[in-house]
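Comments concern the structure below.
Missing here: one protein chain of the complex. Every other protein chain is in place.
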Amino acid sequence: MTMIKMPKRYPELANPQMRPRFTGVPTFFRLPLSEDLAGLDIGIIGVPYDGGVTNRPGARHGPREVRNQSSLMRVFNEGTGVAPFLGRRVADLGDCWIEQPYALEGAHAEIAEFFHAVKAAEVTTLAVGGDHSISLPILRAVAAKGPLGMVHIDAHCDTGDDYLGSRFHHGAPFRRAVEENLLDPRRVIQIGIRGTVNDPRMWAFSRESGMRVLPMDEFHDEGWRFALAEAKRVIGEAPAYLSFDIDSLDPVYAPGTGTPETGGISTIEAMRLLRGLTGCRFVGADLVEVSPPFDQGGITAFHGAAILFELLCLLAAAEGDVQRPGAGAA
Amino acid sequence: MTMIKMPKRYPELANPQMRPRFTGVPTFFRLPLSEDLAGLDIGIIGVPYDGGVTNRPGARHGPREVRNQSSLMRVFNEGTGVAPFLGRRVADLGDCWIEQPYALEGAHAEIAEFFHAVKAAEVTTLAVGGDHSISLPILRAVAAKGPLGMVHIDAHCDTGDDYLGSRFHHGAPFRRAVEENLLDPRRVIQIGIRGTVNDPRMWAFSRESGMRVLPMDEFHDEGWRFALAEAKRVIGEAPAYLSFDIDSLDPVYAPGTGTPETGGISTIEAMRLLRGLTGCRFVGADLVEVSPPFDQGGITAFHGAAILFELLCLLAAAEGDVQRPGAGAA
Amino acid sequence: MTMIKMPKRYPELANPQMRPRFTGVPTFFRLPLSEDLAGLDIGIIGVPYDGGVTNRPGARHGPREVRNQSSLMRVFNEGTGVAPFLGRRVADLGDCWIEQPYALEGAHAEIAEFFHAVKAAEVTTLAVGGDHSISLPILRAVAAKGPLGMVHIDAHCDTGDDYLGSRFHHGAPFRRAVEENLLDPRRVIQIGIRGTVNDPRMWAFSRESGMRVLPMDEFHDEGWRFALAEAKRVIGEAPAYLSFDIDSLDPVYAPGTGTPETGGISTIEAMRLLRGLTGCRFVGADLVEVSPPFDQGGITAFHGAAILFELLCLLAAAEGDVQRPGAGAA
Amino acid sequence: MTMIKMPKRYPELANPQMRPRFTGVPTFFRLPLSEDLAGLDIGIIGVPYDGGVTNRPGARHGPREVRNQSSLMRVFNEGTGVAPFLGRRVADLGDCWIEQPYALEGAHAEIAEFFHAVKAAEVTTLAVGGDHSISLPILRAVAAKGPLGMVHIDAHCDTGDDYLGSRFHHGAPFRRAVEENLLDPRRVIQIGIRGTVNDPRMWAFSRESGMRVLPMDEFHDEGWRFALAEAKRVIGEAPAYLSFDIDSLDPVYAPGTGTPETGGISTIEAMRLLRGLTGCRFVGADLVEVSPPFDQGGITAFHGAAILFELLCLLAAAEGDVQRPGAGAA
Amino acid sequence: MTMIKMPKRYPELANPQMRPRFTGVPTFFRLPLSEDLAGLDIGIIGVPYDGGVTNRPGARHGPREVRNQSSLMRVFNEGTGVAPFLGRRVADLGDCWIEQPYALEGAHAEIAEFFHAVKAAEVTTLAVGGDHSISLPILRAVAAKGPLGMVHIDAHCDTGDDYLGSRFHHGAPFRRAVEENLLDPRRVIQIGIRGTVNDPRMWAFSRESGMRVLPMDEFHDEGWRFALAEAKRVIGEAPAYLSFDIDSLDPVYAPGTGTPETGGISTIEAMRLLRGLTGCRFVGADLVEVSPPFDQGGITAFHGAAILFELLCLLAAAEGDVQRPGAGAA
Partner (left out) sequence: MTMIKMPKRYPELANPQMRPRFTGVPTFFRLPLSEDLAGLDIGIIGVPYDGGVTNRPGARHGPREVRNQSSLMRVFNEGTGVAPFLGRRVADLGDCWIEQPYALEGAHAEIAEFFHAVKAAEVTTLAVGGDHSISLPILRAVAAKGPLGMVHIDAHCDTGDDYLGSRFHHGAPFRRAVEENLLDPRRVIQIGIRGTVNDPRMWAFSRESGMRVLPMDEFHDEGWRFALAEAKRVIGEAPAYLSFDIDSLDPVYAPGTGTPETGGISTIEAMRLLRGLTGCRFVGADLVEVSPPFDQGGITAFHGAAILFELLCLLAAAEGDVQRPGAGAA
C-alpha cells in the first residue's frame, strides 16, 4: 500500500470527525464505512425504501441527505454529556440492500434478513429510512426473541389496517407488529398524534390494544417533561425500541416529509424528551420519513441528523456505562 | 351519457375525498365544484383579488394554491370530532367573478354582488382571498341585516384610514365596516396585533371605537385559552363573523404573505383557539392574504388549508347540531 | 337549480378558458371536467402513477401540476393556427383510477382497462403521466386493433429488459410493446437519445428490432427539420402513437424529472418538431415523467403544459380538417 | 462635515464601482444616487409599478432586484468596447414616484410627469419597470416632439385593445402609442413574438398599422444577425426608442416574469443583437417585466441587469462619440 | 442643481421611510446614506467580511440582504413605543472598507480603524456582519477606554482557542476580547448556548473567566423574563456592548447562517428579551452571521432586520431620554 500521508500540523485531524465540516465523504457522522460487523457495538444503516407510502414519495432519498447533513453534528452531546464514540465502536454499515424494490413484501423480507444478520453479530441497529413501513421488518429482526416495548414519536399512530390491497404500507406497521407479537402494546407509547382523519376509528387499534396514545394536544398542555415521565412509565425497565417519525415535528421543522400535519412538536421539545430517555433499555431505533424532494434547503435532513445523534447517544447509553466527559460542561 | 365506470374493488373510493391525496382536480377539499346553490348549506368561494395591497402583491393566486394544498386535509376533525361533510352540504362554488380588476371599488362592488347572491340562497359563505380588502364587500353581503360581532385574527388591526388616495385598501376594511354599520365594534376582538408602525395612532380607531385589541405580547403572556375566553366574552351569543389573516401566524408558518410581522401565533395555538370557538354563532368566515409567489414550498398554503378546514368546521357547527363521529377518538 | 348568475359585462367570459389565468379550478386547459364520454372527441386523462421508476420518484404528482400550469396556455396555436377547441369536443376526464398502487402489474391492468373504456367510446386519449411505464398499458388499449407506428421523443430508448425482477418498469415499456405486437418497430422513431449507460447494449433492442434511433448528437448536427423529416418518413401514413418524455428536453427546461440527462432538446426545437407533425395520423399520445417534487418554480410543468397543448393540437388535426382561424396571423 | 476617510492602499477603490461586488448599497451599477439633473447625460430610473398586469403581478419589485444584481456588472463592455461611464455622466435617479397606485391612469400621468421633468433637463432616460404598461407614459414624455421609431423585443406585440375595462393595461401600450402619435408604426419592429393567443387577431393591429413583426420562428430560422439587419432597416437613421421586455427571453433565462412563453430568445442572441445596434439613434429605452417573486435564485434579475448594461451602452453611444478603451481587447 | 421635484399630493412622503416599502434604494431602514459623521448620533455600518468562518461562508453578503429586508420595518416600535428616528440623528454609513480581505488580521485592523474613526466623532456604532470574528476589532474601538460588559446572544460561546492556525476566527472573538481587556468577563452574559461540541471543554473559558453562561435548556425552562433579569443583573449600570448572533435563533427562523444549531430561541422571545433591555447603557451593538446564500426566501435577513431595529431602539434609548410617541398605543 502507498498511502497518502496524513496531515501533520494537527495530528488529531487524522480523525475525519474532527475535520472541517464541509470536507470529506458524507457517511453518517463521518464514521468509517464498513460492512465488517466484527467487534462493532452499533451499526447505523440506511434503508432507502419508500414503496410503502400512501401519498408523497421521496423517503428513499432520506439516508443520503441525512448522511449529508450529519456532518454538521459534532462528537459530544452537550445536553447529556454523552460521548457516543468513546467506548463504543460505531460504524456506518451502508445501505440495506433491497433486490425486490417493486414488491413490497419482498423488499420487507430483504430488510428483515439484513437486520437479522446484523443482530446475529450482536450489533445494535440504528436505521434511517425510508418510509415507516420499514419498522416492521426491522422489528422482525430486533424483536426476534420476544415482544418489545416502544417509544413511538409520530404524528400518526400507524396502526391502520389494509389500504388499497396492502397490509404493509407505512400507515400499518405497528398493528402488524402487535399481531406478529413483536411489540407488547401495553408497553407502547405513541407521542405527538394529531391531524385530520378519514375514519374516526382510524387509530382505534392503538387504544384497544392497550397502547398509551398521547396526542399532540395533551403534549401541548402538559409539556415534554410529562410526556417523558409517561414514556418511562409505559416502557418500564424491559427492553424497548424507539421509532422516531420526522413528521412528529411541526412542519416548520420538517417540511420534507410525505404526510405533514399542522401543529407538531418543536425540535427543542423533541431533543429534551429524547435526552430524558437516557438510560432506558433501548435495543434498537429508527428515524423515518425524511423526504428530501419535499425539503426546503435541507432543514428536514438537518433536523433528522440532530435527532439521529440523540438516538445514537441513547443506544450508546443503553449498552451500559457510557463516557460522559462533557457532563456538566455546557 | 356514457360514463367511465367507477372503481369497483373499493366502492367507498367513489367519493373523491377518499382517494389518494395526490390524485384528482384540486377543488377545496376535493368537494364537488358547482354553481348550483340549491340545497347547499355552505359554499367555499375563492376571491382572487389583490388590488388592495400596499406592498407585496400575489394574494390573487391564493385561492388556487389553498385549493391545491387542501387535498392534504382529510374529512374528520380529530381535535373536535366534527365531521363537516356529514349532515351538511358543502360545495366549492368556484371563484368569485371580478370584471373590473383595474378599479378597486368596482371590484368590491362585484364581490359584494356575488356574496349577496349566495346569501340570498341561504348559503353560508366561507371565502378564500385575496387580500384583506375583500372582507369589506363580503361583510356588505353577510351583515346586510345588521352589524355583526367579529373574531379577527391578524397581525394588523386593519382599521387604518385613507392611503394614497384609497379608502378601501387592505389596511382599512374594518374601519369602513364600522362606518358602514356592518360591524358592532364592541363585539369585535382583534387577536395577534404586532409589528412596527409608521404612525403611533395607526390603529387607534380600533380602541377608540370600542374593539378589544389583544396584542401579540398579551397573547404570548396569557396564552391561547385566555384569548379564547376573551373572544367568547366579546362576541357573546349573537351572530358573528370570523376573519383569519394568515399573517397572524408567525412568518415561519406563513412566509408567503404580503406583510409579514416577526413573532406571531404558532399554528398549534391558532388551531386550538379556533377549535375552542366551536359552537359560536358564526354566520360567515374568510381566510385571506395567502400569497403564493412569496411562499416557500407551499407551507403557507398548506397551513392556510388547515386553517380553512377549521373555519369550515366552525361554520358547520354553527348551523346547529353537527355530527361528531370522531369525538373522543383521537 | 339555483345557479349563481354569470358575469354580464363581458359575456364571452362565461367561457372559463377566457377568464384571467390565475382564477378558477385547474383542469387541463380549464376544460370542463367530465366523466361522460358521449359525443366527446378527445379526452385528456391524468395517470398519477410512478411505481415503475428506477430512481427518483414523484411523477405521480405530474398530472396535478401540469393541470395547474396549463392555465397559462391560451386557446389558439400561433405556430400552426390550429384551434383545438373549435370543432372538437375536448374534456378533462380526470385521473385514471388505480386501485392496486402497490402492485405494478395490477396497476397496469387498471390503466389498460380505463383506456379501453375510453377507446370503446371512440374517444381519442391524451394521457399525462406518471412515469413512462404507463405507455405500455395505454398502448394495450390504443393499439388493440393492431400494431402502431410511434414518434417517441425521449432521452432514453426505454427498450430495456428486466430490472430487479420487474419486466414492466419505466425503462422497458417499448420492448414489451413490440413483444406484445402493439408497436411495429420499423415504424418507430426514437428522438433525443443520449446519456451514460450501464451496459453498452442497453438499448440494443431498439436497433435490432428495426427502430430508427436518432441520438441527440445527430439531432444537434442535423437539426429539428431533419428529425421531422425522418419522423414522417418512418411512421408514414398509417396510424401512429406519440410519446413525449419530458426528459428529452435539456435539464434546464425540465429539471423536474426522474432521470435527467445532460444536453437535450430545447423547447423551441421540440415545439417546432411537434408542429411539423401536424396532419400525421396520430391515434393517441402521452406526456410523461414530469416530477414536480424535483421541479424548480414549476418550469418543468409549465413546459409540460406547453408540450401538451401541441400534442392536443396534433390529435385535433389528426381527426380530419381542423379549424385554423389563426393561420398566418402570428 | 466630518467624513470617514477613504481607503488608502488602493486609491482607485474610492470609486464604488471598483469595490468588491458584494459590498455597498445597490444603486444601478453602484452609480451615485442623485435627484440632481444638472449636467447629467443619462438617468436610470426605477418605475416600480405593476398595476397594468393581466395575470401574475410582482414587477413592482423589479427595480430593486435589478439594482441588486447590477453590482455583478463591471464597467467596460467587452463585446463592443464601449465604456458608458467614461465621458458620459450617468446617475441612478431613484424610483419614479407614484402617488396614485390604485388608479392606473393616475399612475400613468405621474410617470409621464416624472419623465417629462427629466427630459426637460435634457437627460436621456433609461427606465426599469414595472410592467409594460409604463412604456406608454414614458413615450408621452420621450416622444413629445414627434413620433419615434422603436426596436421592441418581446414575446408579445402588446398592441392589444381594451381588456376588462382598461385601455391601458400591459398588453396594449403600443396600440395606444400609435393612436397618440408617439410611435411611427412603419418604423417599429417587434422581435421575438410567440405563444398561444386567445384571439387569432390578437396582435393584428401591429401588422395592419405597418409594424414589422418578426416572430420567434423567423428569428430561430434566420438568426440574430438577420433580426439585427431588419431592425436597422426598419428604424433607419431617425430617432428611435428601445423597449426590452424580459419575457422575450426564453423562460429558462427569465422565469421571473408575469407572462412567460415557451421557446424564446437566448441571452447570447439578445446580447449580440443589442450590441449590433450600437450607433443607432436611440433617445430612450426601457427594460420591463422582471418579476422577482416568480424568479429563481435571482437569475431573471441578473439577466435583466446584463441587458440593462447593454441598453446603457447603446444610449451612451447614441449621444455621439463614445470612449471605447477596450475595443478589440477581449 | 436641477432637482426632480418632490411628490406633492402627500408631502410627508418626501421622507423616504414613508414611501411604499417596495420602492427605493435599500439603505438600512431607508435612512440617508452618508459618510459625514458631523452631528450624527448613531451610525449603522455594514461589515461584509466572512474570512473568519470555520464552516459555511456567505456572511459577507449579510449587510446587503439585511438592508434589503429592512425596508419592511417601519419607524415606531410598537412594543416599547420608542421612535428611534425622532430626536436621534441616524444614518447608514455604508460598508466598512476592507482592503486586505485575504489576510484575517489585516482585515481586522482595518475594521478597528474604521470604528475608531466613527467613535472618535462620538457616533455610536451599530454593525451588521459579516461573521462573528468582526466583534473583536469593533470592541477594540468601542472598548478603547476600558472593558465593557456584554449581553451576548448566540448558540455558541465563541470563546474558543486557536483553530487551524488562527487565533481570530469566528469561534474565538470573546476569549481574545477578555485577553485584550476589552470585556470584563464578570459583566458578560451569554444566552442561548447549545449544540454538540468537539471538545467537552470547548467553551470552558467562558465559565472559568467568570462569564454567566445561560444555556438554551435553562432559557427554555426559565423563560425570557428570567434571562432578561439575569442579563440586567450581570451587566449592571455600567456601559455594555450587545452582540446578537443570528444563530441564537432557532434554525426555522434563521436557516441562513453558517453554523445552525437545533432548538434555539424563537423570535418573539428574542424581541421581548431585547425590548426588556431598554434603558441599559449600551454603547454599541452588532448583528452577525446572516448568511444569505444559505437563506430560504430571505427569512433570515428579514428576521435580522427586525432584530436590528430593536438594537437601534436600544442604542437610541441608551443615549438618554428618547421620544416614545407610541407608548401604550399598541
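Letters are used for the chains, namely A, B, C, D and E, taken in the order the chains are written, and counting of residues starts over at 1 for each.
Please note the rule applied: a residue touches a chain if its C-beta (ideal position, glycine included) is under 8 Å from a C-beta of that chain, and two chains touch if they have at least 3 such contacts.
As the structure is a computational prediction, the values presented were derived from the model and not from experiment.
Participant: Counting the whole assembly, list the visible chains that the omitted chain makes contact with.
Facilitator: A, C, D, E
Participant: Tell me which residue among C:Trp203, C:Tyr241, C:Phe282 or C:Phe302 touches the hidden chain in the full complex.
Facilitator: Only one of C:Trp203, C:Tyr241, C:Phe282 or C:Phe302 touches the chain omitted from view, namely C:Trp203.
Participant: Have a look at C:Ala172, C:Ile193 or C:Val322 and name the one touching the chain we're not showing.
Facilitator: Within the whole complex, the residue contacting the unshown chain is C:Ile193.
Participant: May I ask which residue of E:Arg19, E:His61 or E:His156 touches the chain that does not appear here?
Facilitator: Of all options in E:Arg19, E:His61 or E:His156, contact with the hidden chain holds for E:His61.
Participant: When the complex is taken as a whole, what residues of subunit C touch the one chain not shown?
Facilitator: Residue positions of subunit C that touch the missing chain: 54-56, 164-165, 193-204, 213, 215-217, 220, 250-252, 255, 260, 262-264, 294, 296.
Participant: Name, in rising order, the residues on subunit D that touch the hidden chain in the full complex.
Facilitator: With respect to the unshown chain, the touching residues of subunit D are 9-10, 17-18, 20-22, 72-79, 81, 83, 252-253, 266-268, 271-272, 296-297, 299, 302-303, 306, 309, 325-327, 329-330.
Participant: Spell out the interface residues on subunit A facing the chain that's missing from view.
Facilitator: 1-10, 13, 19-20, 22-27, 33, 35-38, 46, 48, 60-61, 63-64, 67-68, 92-95, 97, 99-101, 114, 117-118, 121
The rule is simple: only the chains that are shown with their structure count from here on.
Participant: When you check each chain against subunit A and subunit B, which touch both of them?
Facilitator: C, E
Participant: Compare the CA centroid of subunit A with every other chain's and tell me the farthest one.
Facilitator: The chain farthest from subunit A, judged by C-alpha centres, is D.
Participant: Which of these, B-D, A-E or D-E, makes the same contacts as A-B in over half of the contact pairs?
Facilitator: Of the listed options, the interface copy of A-B is A-E.
Participant: Return the distance between the CA-based centres of subunit B and subunit C, expressed in whole Å.
Facilitator: 39
Participant: Subunit E: which residues touch two or more other chains?
Facilitator: Expected reply: 9-10, 20, 22, 252, 296.
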